[in-house]
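Complex shown without one protein chain; remaining protein chains in place.
So, chain A:
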Amino acid sequence: MSGVATPSQERSKQRRIDACINASPRARLWNILSYLSILLVGIPFWWHTTTIERRPLPTGQVEGMDFSHADRQSIPVVFSASPRFITDQQERREFASRTAGACERYCLANQLDCERFAWKNQVDIEAENALQLRFDSSTGRAPYISMAGQHGGDLIIEVPYEHAPTDVLMDGLAAQIYTALSDLVPARPSPRPARAIKYSRRVNLAFSLLNEDSTLGGGAFDWDVEAVIARSLEPYLAPLRDLYDFAIESQIVYHAPLKSAPIQTETDEWMVTKEHMKTFVNNEQWTLDSGSSNDPVLRFLLFIPSLKHSPLRLETSDESPAFLIPQIGGVVIHQDTAVENADTTQGLPTARRLELAELELAFAYFASQLYALLGVPPLDPRYKTVDQKDGGGILPMTQWQKVNLMRSITESNLRDAKGTLISITRLVARIKEMVINKEVRSDVEGAVNALQKLAVGVPASAAGLRDLFVTAREAAQLANKAFFNPSMMGLLYFPDEHKYAVYTPLFAPVAVPVLVALLKEIKGWRGRRSRAT
């Protein structure tokens, strides 16, 4: 090949270069449009990937929901009469159904709020959670509930007249029954006490045996905790089993020093003052442990003072060796006569095992602390009697208390569920960056459905209160699950200026040449058109 090109070669090369640089208007247009089309194709992707997932929530009707009738959920009240009062079985039944009828009439006639009671007589099937009302022959007592005996827990109404009372007398009896029932089961469930933990189905009970200083001797290295729980605590847990799942743990600590030393009294005793009672639980140095779970833990601490601080008393009004820490647990100081009376000249008492009998007092305290911490309402003292003439053990809890407990938990769960759903709605409206995914939506739906069921009203049945309790619990659980869903907090707030700051440097350098080229094409096209005409 020669190095010198001919003029024709030169020209064709020039044309090729020309065509390359100044492409035909058509080719240039395609070129520009291809850039724009990429932008256009990209927009849906960009839109899709930057959109926050916000599914609609069915919470519109929650605000107006009214659960006041849930308080009126009927609780079966079973009427029966004692054979001591009426010997003939047929007459007994008749009397029970007549009084049930009289009560119903009495409520209607006086327009009293009796919807929460379903009057039943003994012939009906034994209803779960039923309140027992029993007529007995008169001994001159006001209506009462015995905590012991064969009919422990029944409301006993003594009837001062014989078999065939007149309607007027029946009215008087109905009034008496109504007063007693509304005292025992108030129309509005009482609010949960401040010391009680929030209701949770699963509760851990952690029992710890703490030796202040076992190196001084006299400590307890073991305890018969299983036996004492089975004997002293189990009867208290049993009636609560359908409301709570309890998990029980125990722990022994050999060295649990006090943060502030107790005060020595004149009688050579040691005293923990009121001021020091809260600091008593030394969170820093006591290794109070419990299994890994996120369920609430109630701690029950049996504290064995060291020989140096023995005997140890608490500055309580009734000199009881126990106190309660709201929402946390209870403390009992072990009262050990063996150590207190030990003759130290004979050498230090050796470490030993605490047997059942030594633990029963402490666990009786723990049981009552547990009830206080769970918010079990006490029985109205005007009606409570402890009467052991019939024999039999004393009841840990009556049906009346359980009904009231279920009612107050249900009420607080309904309030919690409704409040949480309203909160979610309000937050979602306020915080535009909040993600609402499928999971949250289905939880909210579940909670709303459960609440709707209650707002419409469950038909009064034998298990009505229980149904209500379970549904309200479910609603509260789902609403809380939705509120605390980890995905609800996916994105941070970005001010608009940050968005401009991100997009402008990204798109401006690309957009400017493309747009300018487009302008040039339009200009050229218009020029060609005007030349053509």
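Definition applied: contacts are C-beta pairs under 8 Å (C-beta built on N, C-alpha and C of every residue); 3 or more make two chains touch, one makes a residue touch a chain; residues count from 1.
We adopt the following convention: contacts and distances are computed from a predicted model.
Peer 1: Of the candidate names "Putative cirhin", "tRNA pseudouridine(55) synthase", "Ribosomal protein L5 domain-containing protein" or "GPI-anchor transamidase", which one corresponds to the UniProt protein name of the undepicted chain?
Peer 2: Of the names offered in "Putative cirhin", "tRNA pseudouridine(55) synthase", "Ribosomal protein L5 domain-containing protein" or "GPI-anchor transamidase", the one UniProt assigns to the missing chain is "GPI-anchor transamidase".
Peer 1: Could you tell me which of A:Pro58, A:Gly101, A:Pro186 or A:Pro235 touches the chain that is not displayed?
Peer 2: Counting the whole complex, the residue in contact with the absent chain is A:Pro235.
Peer 1: Among A:Met271, A:Ala364 or A:Val470, exactly one should touch the missing chain; which is it?
Peer 2: Of the listed residues, the one touching the omitted chain is A:Ala364.
Peer 1: Can you tell me which of A:His255, A:Arg415 or A:Arg441 touches the chain that was removed from the display?
Peer 2: In the full complex, the listed residue that touches the missing chain is A:Arg415.
Peer 1: Residue by residue, what part of chain A touches the chain that was omitted?
Peer 2: Spelled out for chain A, the touching residues are 191-192, 194-195, 198, 231-233, 235-236, 259-260, 274-280, 283-284, 292-294, 316-318, 320, 322-327, 330, 360-361, 363-365, 367-369, 371-372, 376, 378-379, 381, 384, 386, 392-396, 415, 419-420, 423, 426-427, 430-431, 483-486, 488-489, 492-493, 495-498, 500-501, 504-505, 508, 511-513, 515-517, 519-520, 523-524.
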